[in-house]
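A single protein chain has been removed from this complex, and every other one stays in its place.
Naming follows writing order (A and B), and every chain is counted from residue 1.
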Amino acid sequence: MTLAMVPYMLALLILVVGLYAIVAKRNLIKVIVGLLLLDYAANLFLVLVGYRTPAEGAPVAPILTAGAAGAADLAARAVDPLPQALILTSIVIGLSVTALVVALAIRLYEKYGTFDTELMRNLKG
Amino acid sequence: MQGMSPIVKNVTRLVAGFIALFGIYIVLYGHVTPGGGFAGGVILAGGLALVVLAFGEEFARKVLTHEAAQTADSLGAILFLLIALLGYAGGLFFTNLLPVGEVGKLFSAGIIAPCNVAIGIKVGAGLFGVFLALAAFRRAGAGSGGRTGMLEE
Partner (left out) sequence: MDPILLLLLVLLGFMLVGSLIAVETRDLLSSVICVGAVGFGTSLVFLLLGAPDLAVTQVVVEILVLVVLVRVVITRRDDAAMTSRATLPVGLVLLALGIMAAVVFGTLATADEGGLGMRPFGDPLLNERTEAAVMAPAGEEAPEGAPAEMPKSVGGAFLAHGLTEGQGSRGTGAANYVMGILLDYRAYDTLGEATVIFVAVLGAYAVLRKVGRIRHAGNVADR
């Protein structure tokens, strides 16, 4: 287990922290925070998988800036573009799902007057 | 929801045009530089949210209404589907049939640029509508149902 595995483990630790917040917290806002952390950590992990260490200097993004002649050089040095394309859609979907969950939280607050799920369980609405 | 102080209103008048221009740039040049339809759409939604937050709820009822956001959302989705169906003229669903052009120019890469515009409109209007419903039309307070919502349907 070399130092090269530590970025993966840190991203998975953030995922585990988010999962813990969803399961073990009483407050609805904490549950939403856990959902957000889960989302960010999953996106981060997938982008970490596609990284290619450059031979020198900074990592090369998969964008062609030197005209059509530079395509072969880019193909040998660029970072993997496929995980980036998949995660781009996932980020905006995460925003929409967060909006839906926050709408549910607002509606529950209007009905019960609190964000606490234990109290909601005892009130019959 | 009240508007904000005159300083915020004047700064918003100066800045909102630049935010819209930046969002349109990111959408249009999505196939050449980083960005694309999704990032540009979210930037446009953020600019509209800034205007609504600075000028208050009456502005959101008269000028940037909820119905306009929903209409623009649906129009963007229909435009995207139309571009996809146009691909049948080339043989398959979603075929890239516009000319490819030269790499790095604005008029290149087939249907990617019109698709970016359609997605930018759709995402921007949809997220602005959700922002209006969540943050601009609600009043605080513990109710028990009843008429606290203000979404006109």
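Definition applied: contacts are C-beta pairs under 8 Å (C-beta built on N, C-alpha and C of every residue); 3 or more make two chains touch, one makes a residue touch a chain.
Treat the numbers as computed from the prediction; the structure is a model and nothing was measured.
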{"item": "Which displayed chains the hidden chain touches across the whole complex", "value": "A, B"}
{"item": "Missing-chain contacts mapped onto subunit B", "value": "26, 30-36, 38-39, 42-43, 45-46, 49, 53, 73, 77, 80-81, 84, 93-94, 96, 100-104, 108-112, 115-116, 119, 122-123, 126-127, 129-131, 133-135, 138-140, 144-147, 149-153"}
{"item": "Touch residues of subunit A, complete complex, unshown partner", "value": "1-14, 16-21, 23-27, 29-30, 32-34, 36-37, 40, 43-44, 47-53, 58-65, 68, 71-72, 74-75, 78-89, 91-100, 102-107, 109, 114-116, 118-119"}
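Here, only the chains that are shown with their structure count from here on.
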{"item": "Chain centre separation in whole Å, for subunit B relative to subunit A (CA means)", "value": "22"}
{"item": "Complex interface listing, subunit B residues touching subunit A", "value": "33-34, 36, 38, 42, 102-104, 123, 126-127, 130, 133-134, 138, 142-145, 148"}
{"item": "Residues of subunit A that touch subunit B when the two form their complex", "value": "61, 63-65, 67-68, 88-89, 91-92, 95-96, 99, 102-103, 106, 109-114, 125"}
